[in-house]
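This structure is in structure tokens; I'll ask about it shortly.
With one protein chain withheld, the remaining protein chains of the complex are depicted in position.
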Amino acid sequence: MATIDQNTIKHVAQLANIPITPSETESLTHDFIKTLEVVNQLQKISVQDVTTTHQVTNLKNVLRDDEINHAKMLTQEQALANAKNTHQGYFVVPRILTK
Amino acid sequence: MSDLNKLTLTQALEKLDRKQISLTDIYTDVNQAIDQNNKKLNVYLNLQDHPEKIAQSQHSHQLKGLPIAVKDNFSAIGLPTTASSNILKDYYPPFESTVTKKIKQAGGVVIGKTNLDAWAHGSSTETSDFGRTLNPRNPDYLPGGSSGGSAAAIAGDLAIAAIGSETAGSIRQPAAWCGTVGLKPSYGRVSRYGVIAMASSTDSPGPITKTVEDAALLFTIMAGHDPNDATTSANTVPNLTQELNQSIKGLKIGLLYLDVPGLETIKPIYQEQIKVLQSLGAVVEPVQALDPHYAIGVYTVVQRSEVSSNLARLDGIRYGQDRSFFGAEAKRRIMLGTFTLSKGYADQYYNLAQKVRTLFIQDFEKLFSQYDVLIAPTSPGFAKKIGSSQGAAMFGELEDMLLEPSSIAGLPGISVPCYKDNQTNLYLGLNIMAPMFREDLMVRVADAFEKNTPWNSWRNNS
Partner (left out) sequence: MTTYTPVIGLEIHAELKTASKMFCGCANDPFSAKSPNIYTCPVCLGLPGALPVPNKKAIDWTIKLGLALDCKINYFSKFDRKNYFYADLAKGYQISQYDIPFCYEGKISTSQGEIRITRIHLEEDTGKLLHDTVAGTPVSLIDFNRSGVPLVEIVCEPDIKGGAQAQEYGKKLRCLMRYLNIADCKMAQGGMRLAANISLAPVGTKGLPNYKVEVKNINSFKFLEQAIDYEIDRQTELLDQGQTPVQETRGWDANKQQTFSQRTKEAAEDYRYFPDPDIPPIEFTKQQISAIKKSLPELPEQVIARWQDKYQLSQSTAEQLSASQEQVAWIDQILTLAHQQQLSPLDIINDLINKKIKVKVDDDAQAVVTQFKTLHQTVAVDQDQLDQAVTLVISQNPDAVAKYKAGKTQVLGFLMGQIMAQLKTKVDPQQIKIALTTALK
């Protein structure tokens, strides 16, 4: 069973790209523990020889033909319309240093 | 004073057909009701300007230009789509969801976007970033959620019909709490294209309406295969209006969950109400099902895992505000979901939950081999008082416990009012579940129940 402490929360917040304050770290730790208490009930039921269900549809091979869908494409104006920061057709963010 | 806003969808269509009323008259009353009540109830976040003008050109289509309330997690052109979150406060989608496209093509007018729990994370509509919605039946109480705004739009007669979405209870529970009908279709029946994703593997858009026949009509318009959504079924969409006024004689009905701890006060109410079904010739038997408490664990993990990934696109670069604007509940869920998928934990949380999910699917298969439909209380009790969800981390999951099993299995269900407390004016709902793609069976039973009981406030002016 997972031990949850503030370090867990800080690590998860980083993975999830969510900024949290120190007081949020504390309350989230508490919330996690409470939620996992409920979730850990799952350990009580036997899942021997049971496979995972990721989709309930039983669908397979839902594919599309290699065609351009002009009706669905957005103009540059539409693509940029909701952005706070644009420049000459681009989305703008503060300089990213390395990849 | 005319109260044309109190008409059901079917009634309004009939009266328009017979030219007994005009669209202008309907919109006058609906707009007036909104003017009078929306501020207090906080049903609509954004309203369409002059919807009656749009309606005029729609009168020859199936829905004849009637006003439909749409939950604000459906992308629709012309109004913001906010998911009740500060992040998307000023987001105007450049595309239309398939559902609203179909509604508009059928002549429906989107009169406004209704409030929800932010990102559909909740069962109260109290965790909206734009204030809670009140239950029109009794404004000291919550309307349920996450489609609380749509359910309240119906209960308060601020629209003729409404659209909501359910991940695990979010159509049926608010419908029950508000004393309305809520129909959750089979997963894959209605396209999710354009609906802001919550749990991708269970999200099901569906109608919230005044009567079962209204829901049947809207379902038939909304449902169908969509090439934009790879999880939609090619299964033929049944014309559910053919299931109205049909006999349920000989149907075998399994009764679930009445013995779940916590339901003691409402158990006798349900035992009384099922007698109606028996009097109509159905065979009703209590039957054991897999303990719904396990569904809470499954839903909690699967929903949060999927949503943590679905909301990763909200980075404020292409639209919206940055991630610091997420509300507390959203932060909780995204982080928990990130955790349950993370290295070292995915097996004991995410994969385990998906295995227990299989157990529920198998359990329902076994039950449906014995019964045509299954029924159960929609909720463990009546609507809760405003403020109840605050500080309660698992509020929604517990309130939706009886709905989570069918939701995680992708099964369809419809909730109809089955009792009213005359003191509080609050309702209980009866959840009728059917096998995958057998919405016809559940609508048949729901319609029979509605027409043979006094609980529908539009049929019986109660």
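Per-chain residue numbering starts at 1, and chain names A and B are given in the order in which the chains are listed.
One rule holds in what follows: a contact is a pair of C-beta atoms (placed from the backbone, for glycine too) under 8 Å apart; a residue touches a chain by one contact, two chains touch by 3 or more.
Not measured: the values here are computed from a predicted model.
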>> One chain isn't shown here. Among B:105, B:309 or B:425, which residue touches it?
In response: B:309
> Out of B:229, B:291 or B:363, which is the one that touches the chain we can't see?
Replying inline: B:229
> Of the listed residues B:195, B:393 or B:432, which contacts the missing chain in the full complex?
Replying inline: B:195
> Please identify, in ascending order, the residues of subunit A that touch the omitted chain?
Replying inline: 15, 17, 54-55, 57, 59-69, 72-76, 79-80, 87-96, 98-99
>> Touching the absent chain: which residues on subunit B qualify?
In response: 73-75, 81, 83, 88, 91, 93-95, 97, 192-197, 199-201, 227-231, 305-306, 308-309, 311-315, 317-319, 338, 341-343, 346, 350
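Criterion: only the chains that are shown with their structure count from here on.
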>> Measuring centre to centre with CA averages, how many angstrom lie between subunit A and subunit B?
In response: 24
> Can you name the residues of subunit B that touch subunit A in the complex?
Replying inline: 90-92, 94-95, 187-188, 201-202, 227-228, 230-231, 233, 293-294, 296-298, 300-301, 308, 312, 315-320, 323-324, 326, 328, 331-332, 334-336, 338-340, 342, 345, 348-349, 351-359, 361, 393-394, 397, 408-410, 436
>> Show me the residue ranges of subunit A that touch subunit B in the complex, using the header's touch definition.
In response: 1-2, 8-9, 12-13, 15-20, 24, 28, 31-32, 34-35, 38-43, 45, 47, 50-57, 59, 62, 64, 72, 74, 78-79, 81-84, 91, 93
